[in-house]
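As you look at this complex, bear in mind that one protein chain is not there, while each of the others sits in place.
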Amino acid sequence: MSARTGFRVVGQSVRRTDALEKVTGRARYLSDLELPGMAHARLLRSPHAHARIVRVDVARARALPGVHAVLAASDLTFCDPAYGPALRDRPLLASEVVRYEGEPVVAVAADDEATAVEALDLVEVDYEELPAVTTLEDALAPGAPLVHTAEPLAGHFSDLSTLRAKPGTNICHQFDYGRGDVEAALAAAHLVLEETYTFPRIQHYSMEPHGAVARWDDEGGLTVWASTQNPFSVRAELAAMFALPASRIRIAVPLLGGGFGGKTYAKLEPIAAALARVARRPVRLLASVEDAFRTVRRCSARVTLRLGFLRDGRLDALACRADFDVGAYADIAPRVIQKGTYTATGPYRVSHVQLHSNAVYTNTTPGGAFRGFGVPQIVWGVESMMDIAAGRLERDPVDLRRQNLLAHGEEFAPGDTPVDGKLEESLGRLAEAIRWSDTVPPGRARGIAAMMKASVAPSVSEAIVRLHADGSANVLVSTVEMGQGARTVMAQIAAEVLALPLARVRIVPPDTSITPYDQTSSSSRSTTMVGRAVQEAAEDVVGQLRKIAAGKLGVAAGRLRVEDGAVVSGRTRLPYPDLLDHHFGMRGGELIGRGVVAPGRTAAPLGGSTPFWEVAMGGAEIALDEETGAISVEAYASVSDVGRCINPQQCAAQDEGAVMQGLGHTLLEEMVYEGGQLLNGDLVGYRVPRAGDLPPRLQTRFVENGDGAGPFGAKGVGEGGLIPVSPAVANALARLTGVRLRELPLTPERVWRALRERRQRDATDRTTGGPGDV
Amino acid sequence: MSARTGFRVVGQSVRRTDALEKVTGRARYLSDLELPGMAHARLLRSPHAHARIVRVDVARARALPGVHAVLAASDLTFCDPAYGPALRDRPLLASEVVRYEGEPVVAVAADDEATAVEALDLVEVDYEELPAVTTLEDALAPGAPLVHTAEPLAGHFSDLSTLRAKPGTNICHQFDYGRGDVEAALAAAHLVLEETYTFPRIQHYSMEPHGAVARWDDEGGLTVWASTQNPFSVRAELAAMFALPASRIRIAVPLLGGGFGGKTYAKLEPIAAALARVARRPVRLLASVEDAFRTVRRCSARVTLRLGFLRDGRLDALACRADFDVGAYADIAPRVIQKGTYTATGPYRVSHVQLHSNAVYTNTTPGGAFRGFGVPQIVWGVESMMDIAAGRLERDPVDLRRQNLLAHGEEFAPGDTPVDGKLEESLGRLAEAIRWSDTVPPGRARGIAAMMKASVAPSVSEAIVRLHADGSANVLVSTVEMGQGARTVMAQIAAEVLALPLARVRIVPPDTSITPYDQTSSSSRSTTMVGRAVQEAAEDVVGQLRKIAAGKLGVAAGRLRVEDGAVVSGRTRLPYPDLLDHHFGMRGGELIGRGVVAPGRTAAPLGGSTPFWEVAMGGAEIALDEETGAISVEAYASVSDVGRCINPQQCAAQDEGAVMQGLGHTLLEEMVYEGGQLLNGDLVGYRVPRAGDLPPRLQTRFVENGDGAGPFGAKGVGEGGLIPVSPAVANALARLTGVRLRELPLTPERVWRALRERRQRDATDRTTGGPGDV
Amino acid sequence: MNVIPIRSSSEIRLTVNGRPVTLEVRPEALLLDVLRDRLQLKGARRSCDMQVCGACTVLVDGAPVSACTYLAVEADGREVLTVEGLADGDRLDPLQEAFIEHGAVQCGFCTAGMLLTAKALLAEEPSPSPARVAEYLRGNLCRCTGYRKILDAILACAAPGGGTR
Partner (left out) sequence: MNVIPIRSSSEIRLTVNGRPVTLEVRPEALLLDVLRDRLQLKGARRSCDMQVCGACTVLVDGAPVSACTYLAVEADGREVLTVEGLADGDRLDPLQEAFIEHGAVQCGFCTAGMLLTAKALLAEEPSPSPARVAEYLRGNLCRCTGYRKILDAILACAAPGGGTR
């Protein structure tokens, strides 16, 4: 037991429960699943960004030996082909119109992949090209071609059922929030900044692409093994599409090879299910990485911000107008834009706020959830401007931020959860970690940034804990293990409460027919929400144990505690197996504990109060190759307030990964379109960080005050660390060079061009004496 | 809704939920399971009934390409190879000694079955034969060779932990029970009968032989897919053998192709698990029918009974001494002998009782559980003697039985459950069904028999019911579907309580890592015990629904009822999905209901009070081919008191099947040994009933007073119908011919010989005037 | 997929449930294994391995055979019907409907063989007597149902005019 925390398993960097199977190659992922008689599927994708489908002829493909199903939109008479979590705007296969390059048009299932490919070669599709919009500018231009002409149906989220589209435009949803009087406050402000920042389209690139294996049974039920982060959402989609009760759909989730938000909500599952129905056999549909680029991406954005500061440095007003490019189908983007925009004020106290954002359709890969969920796009601008303001106000950037931080317990917005961390402590730890006060080596500069992010609300997580006759336990939860280590954390929580060794607790993999409801493995919510459900279910079991022991010993249950697999009263130890034998009158019965965490709806602006605030701050120390414009991040420090680390090593691993992924979109990554065509939709053209891109010094630190809403005072981590990276690096670049870039990624070419412009302007300034924009 | 019962789904002969998959061939059984990389196993079995293993050489087998594991007893250093539910007397593979013909000695796993067979051909085993005992007479003879020389360890049943072996003999367990003073009562009786009956070794012959597929994972856990009726017992065995916590063992059970008791307790699972451990890949071990004959059988028995009647016909005293031949290993036979013997007094009120039985080892296939669990062996004698007594007392057999029946509510034995059925009603229905009072056609005769059987106690069943956001439900129970229709019945119970259509309820298949504890799918207990757990769990959900609705409507929960998927209050209908949305503040959460049925230990003679009494009576009308001795059963009527039929068609199906299986051991079946060799260990030599053996008239009737301990007043059915068959047929034969056989099966040869003896004796009697024994 | 050493094998062409199939099979390969392992038609089941139980019954050119002892090469050029081919898409064969309706299915292990044997019988004799049905089923064992409901189901599908016993 740790003397520091009083915990035995919690707070320890125990080995991941899946580590051994992963290092031995015996871990099993979706693509390893083989079912007897399984057919293999392939998709024919649209070569055009926007086109009318004039003719689809699948006759020759269907006649090919070894082909079990060929589906085009017109064949989907046995289901409702419309789906989508926020708007049911997406067809299972493109019908009449294709809306982006890479949209699935025809699906084939055959004996093997080679036959499926051969069949697709025999499919003939004639298109009539239509004008496409691939940028926010084009999409929002008056009279722009419309990506969707009909009004889409609401999806399965009741809180998004009042999505406000703007008919006759490409805007499929708008979000508005305000308090105070922004215009008046800006008019009265000492300093007003107005700037526009853009954030690129980013590919998740989880190393495992999407996949689904579907099988229908003769009880009319459907089983889908899916690489999904939220099996219950997939279940809801399939239930609606195939008119099945939820109880007859089983979504089973194996280990995921990464997710990062890209595996939230139905992706390939509907197509696999439809193919399996027609093929009358199991069908496996595995995406390639190139398919992934055409499945989902991060929403790009153009964000115009106005910040008004009082003379003393107080941030008094913030106005944000953000356009998010959500691609051809809305996916969960309506929620992305509202959640991302909602926290535009970050960890700061701002009296006057006006937020408006639009979700804008374009003829590109659909945009959806991605680690950070809309927040990085906004924080990129806000945190850049905090540094600009510090410059204009002649304040130290750390100091200016500290002045504006929300206090512990202060309301973020009326009705929402009060701040649950100590933001000043995070900032202080960050300044210390990045050596803010130390002299910067020559040729280097440092920059910092901060963020605060809400988790999804309302939200529900449930758990069942089964204590067996021998005193070992199974935990039934629907948390998806996608690399983040959730199963290990849940095992630690259960082991702690049950006073059992970790090895005696086993987490059952998610399966909607079995493991209880959990909304989603995303939004950094699992440790807090599922963790609490596990804690509650385990406590339910402990309560039963104490009651049994109390009856046996004739003492009050309240006087009993659990310790090392036994209920203890003074010197009397009653091991669980003995108590269960006593209770059931035999060796065999089990105790079942139940945990339901469901905070419900509130008066908070988004309809539910965030279960916790994810707080992260980052600091970068960079160098620059002025010849090439290449930025090298020499040191990076990340600080997250996690309340308490359930598993310190895994917390560090989350933030290290988050920082590197943040460095990806900061320095390297961008999906590039030209004329509606994705130019770099593979890993040769799209460069993600490599080992060589790792900053020589990368530190992660954690604030642990035990004040999180999760079990043992923990709360979520995983997304936050990614978010400050871009502004921290850009702020360092500005401090190093005076150059301020407002477009990501900060590629050598962009930096080099900006440096050249700067030099040219400096030259002009030297002539004219005008001020340089910092 | 049925006007008669007030129920909507319960009491209806709904279609089996698995019917469609079974008639389309898409139902999946263990042998259909294919895992990637799976190896196939075969066993080398002993050719001797009793021998010392002098040498085992597996070197050449191991060297054969494609062989992944070859195991002999000496290789089992990584586990505790001793197992057995009652006594841990059985080695995973024979070590030093083989104890019956067909005992597994060497196990091989290879790429395919052909290679495995080839490998077994390369194994060399030298034996030194030992004297064998294959009959009760031999085994019980003074100085008989001992099947086991060491004292075996207790198994995992705490109630059998005090098994009383008789050291230095082949008796591995004795059961004693008595009340009153039998000897005095017999001495005082008006009529005393003493007879000895024998019951043969019977093979279950479920059409699907045993099978197991085992796979180890890198979390140190073991998964076994097993054709087992009690996965939790298999889990307990494997946990002990491989020193694993129960939570790291997963026993998953597919559909079973029949069970009949033959698939209770670990059979092939330990060998498959050991092979998979060494082969480092999944291993499938499928038995053949010939293997099944060498795996388990019904215990044969020799039962000596003494019955004492008062002058008025009252059965005043019963003494029973039974020797059960349990074969080479005890399996669950110790429990078989005690439960079978315990109800020797049947449905009758007997004041003076003395019961004693022995479980006797022999060098034959181990004896275990078989539909009826020791009761048929005893009832065969008792019910034959009831008819003999009727003859001697000049009473009608129905009438004599009626006189002695226990009354409703009367204690069977001090401390045990009072009689829960109306026995007179059963007897009356039987007499009516078999037309007892009608004139018998020429050349025919009728006979009846009755029985009452306890179910296992104490016993535990648990259930979880999950009501999903859309108002459909999953039920988690560990009931094994082996043909009896348990899944359908559980779905009916849940649908009834939840007020949902059957199609919206789905039962999850058993998996010990997931579905909650259930002791066993046997002992006719599932409808009563698991059914009650399901009912309780569903009521728990309904209670939550009513509470949510009460809060919403502001009325008392007690005033609300559920109807057609909604909570109803007057004219207000609140559909479940709306209530769940309201409760969780979103669409998604689920209600989890829990049901735990655990009556615990009692002062009853066997340590627990039976949860219900299974009551069945049978009547046969037979004809006889006097030339051949062949009995033909022209009509058979079976009456069971089931409290209430949850699914009348399935109840009838249970009893029709039970009767036919009873006719098997009555007329046809017997495993024949000669010199320790099983002569008819396959379906050519061992004849089971065919369609042509079906009595032209076969009726099943049910007493339904709603007084069962199960849900809606139901109780168990399934075993009872089999038990009266033998004495009913033998009683009919005695009434037809005057010939009384005391040995089963009533083969033509035996009948013919008895008829011939009878004729010879009659001839003698006519000369001497002595009485014939009826 | 496991590695199959290719020794001597020959090509057979047969029709399975109406679809032409071409396969390389070894001379000793049993039809049951080919159906189950190579064509994934698991409806025919292995039980007794000696033509007694009927769990592996399939129809070859309309006649019931025990696939457990029938060489795959013997099926060359023939039509094989398995239980998977009984239904026409989602429309069940009347025998399948009748088996469900009469509760003639319990564990289901015998069901495929029962259905196919009954199919052959009714094709031969549309109106068999109950005794004839029972006799025709002599090669198909069932250990669950006691046969009563199976006979009822089959007789329900017989053309009117079937004799009584």
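Note that the chains take the letters A, B and C in the order they are written out, and that residue 1 is the start of every chain.
Keep this in mind: a contact is a pair of C-beta atoms (placed from the backbone, for glycine too) under 8 Å apart; a residue touches a chain by one contact, two chains touch by 3 or more.
Treat the numbers as computed from the prediction; the structure is a model and nothing was measured.
K.L.:
Check the options B:Gly6, B:Pro36 or B:Pro131 and report the residue that touches the missing chain.
P.N.:
Within the whole complex, the residue contacting the unshown chain is B:Pro36.
K.L.:
Of the residues A:Ser300, A:Gln650 or A:Thr666, I need the one that contacts the missing chain.
P.N.:
In the full complex, the listed residue that touches the missing chain is A:Gln650.
K.L.:
Just checking the interface: what residues of subunit B touch the absent partner chain?
P.N.:
Residues of subunit B in contact with the hidden chain: 36-37, 281.
K.L.:
Touching the hidden chain in the full complex, which residues of subunit A are there? Just list them.
P.N.:
Against the missing chain, subunit A presents residues 13, 15-16, 18-29, 31-32, 111-112, 204-209, 255-258, 260, 286, 288-290, 482-485, 649-650, 652-653, 656-661, 682-684, 688-692, 694, 696, 698.
To be clear about the criterion, only the chains that are shown with their structure count from here on.
K.L.:
For subunit A versus subunit B, what separation do you get between their C-alpha means, in angstrom?
P.N.:
53
K.L.:
So the centre of each chain is just the mean of its C-alpha atoms; given that, what is the distance between subunit B and subunit C in Å?
P.N.:
Each chain's C-alpha centroid was found; their separation is 30 Å.
K.L.:
Spell out, as numbers or ranges, the residues of subunit B touching 2 or more other chains.
P.N.:
18, 20-21, 24, 26-27, 32 - these are the residues of subunit B that touch more than one other chain.
K.L.:
Of all the residues in subunit C, which ones touch at least 2 other chains?
P.N.:
Within subunit C, residues 42 contact more than one other chain.
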